[in-house]
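These notes concern the structure reproduced below.
Complex shown without one protein chain; remaining protein chains in place.
Let's turn to chain A:
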Amino acid sequence: MSHATTTPAAGGPAPGATPRLSSARLPRWTPWVVALGSVAAGCAAGLAAGLSSKVQWGLIAGLLFVVANFALTARVQGRRQARDRLATSLVWASFVLALIPLLSLLWVTVERGLKVLDGYFLSHSMGVIADAETGGGIYHAIVGTLEQVGLATLMAVPIGLLTAVYLVEYGTGKLAKAVTFFVDVMTGIPSIVAGLFIFSFWIMILGFQPSGFAGALALAILMMPVVVRSTEEMLKLVPNELREASLALGVPKWRTILKVVLPTSVGGITTGVMLAVARVAGETAPVLLLVWGNPLINMNPFEQGQSSLPLYVYQQYAAGQSASIDRAWAAALVLIAFVMVLNLAARGVARWKAPKTGR
């Protein structure tokens, strides 16, 4: 942006046919002023018309913002810039629109969750505390979530990784196509169906008891396609030249994959795995079916019921007492924090392992 092109807006429309490179431009702070003005106008219009819903105020403000931006730019700078500004304001408006539910969800969860969230809550189980009583904690649910998700990860990640390596590095022809197709189908499996499958296979046919491990099996089914897809995309991003460079050095293919292809894409693969973990950490349905829940601490995922954070939230909320609903919010907050920490960790690993450039 050179100084020659930022003449003040007062100049009016640009001189018509003269082939000059500079023309009237709005100052750079214009969109902000327009945004503030539209919010004010939206509130005023809402008050004046007696609209009770703040959503309507916001919609009016957003609409005003887009229209005013367009009209102002069209008046001062011309049609092309106006269309550019229109697209930009639509993008911004959508961004704000997408952000509102996220922030409001986070706000409500933090506000209501902090009420009972403390060290005691994190380090104690529910024990024999009744729904209506205060006290109790989520230690047993945290243990359950960690063990179930951990076991699911241990099962799903190796299988998913190897499948992706097969698809990208070895698979050709019908088998690879079929595998890709079924992985896509698996991505769309509702979690309750995965739960029912394990229920009928593991518990009804093989006759095992409900346990954390049974839940982990269902979670693994849900994780696997996500791991396969994300790993596949990451492996495809590795330039073929690197594989050829390695092969041309007389390195066998398996070593090339292990030492060149996977390290180059490890950042992206880690991110994919973490996203898959985050996805299954919030699953309730298969846990409800297969793990059953347990108000006591059960460290052994292979025997008897366990709890897990989403299941705990569901059960406490379903109990309907004010004390139990407080506990549900606090547990939800812990679950969100857990997933967020995982995502941050994934980003950290991705940045740390990313191919380095600098000198």
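By our rule, contacts are C-beta pairs under 8 Å (C-beta built on N, C-alpha and C of every residue); 3 or more make two chains touch, one makes a residue touch a chain; residues count from 1.
One rule holds in what follows: contacts and distances are computed from a predicted model.
Asker: Leaving aside the chains you can see, what is the UniProt protein name of the one that's missing? Options: "Glutamine amidotransferase type-2 domain-containing protein", "Phosphate ABC transporter ATP-binding protein", "Acetyl-CoA decarbonylase/synthase complex subunit gamma" or "Menaquinol:cytochrome c reductase iron-sulfur subunit".
Answerer: Answer from the UniProt record of the missing subunit chain: "Phosphate ABC transporter ATP-binding protein".
Asker: Given that one chain is not shown, which residue among A:L242, A:L275, A:A319 or A:A350 touches it?
Answerer: Selected residue, touching the omitted chain: A:L242.
Asker: Which one, A:P263, A:G320 or A:G348, makes contact with the chain that was left out?
Answerer: A:P263
Asker: Out of A:K54, A:K115 or A:R255, which touches the unshown chain?
Answerer: Once the missing chain is taken into account, the touching residue is A:R255.
Asker: Write the list of chain A residues that the hidden chain touches.
Answerer: 172, 239, 241-252, 255-256, 259-260, 263-264, 353, 355-359
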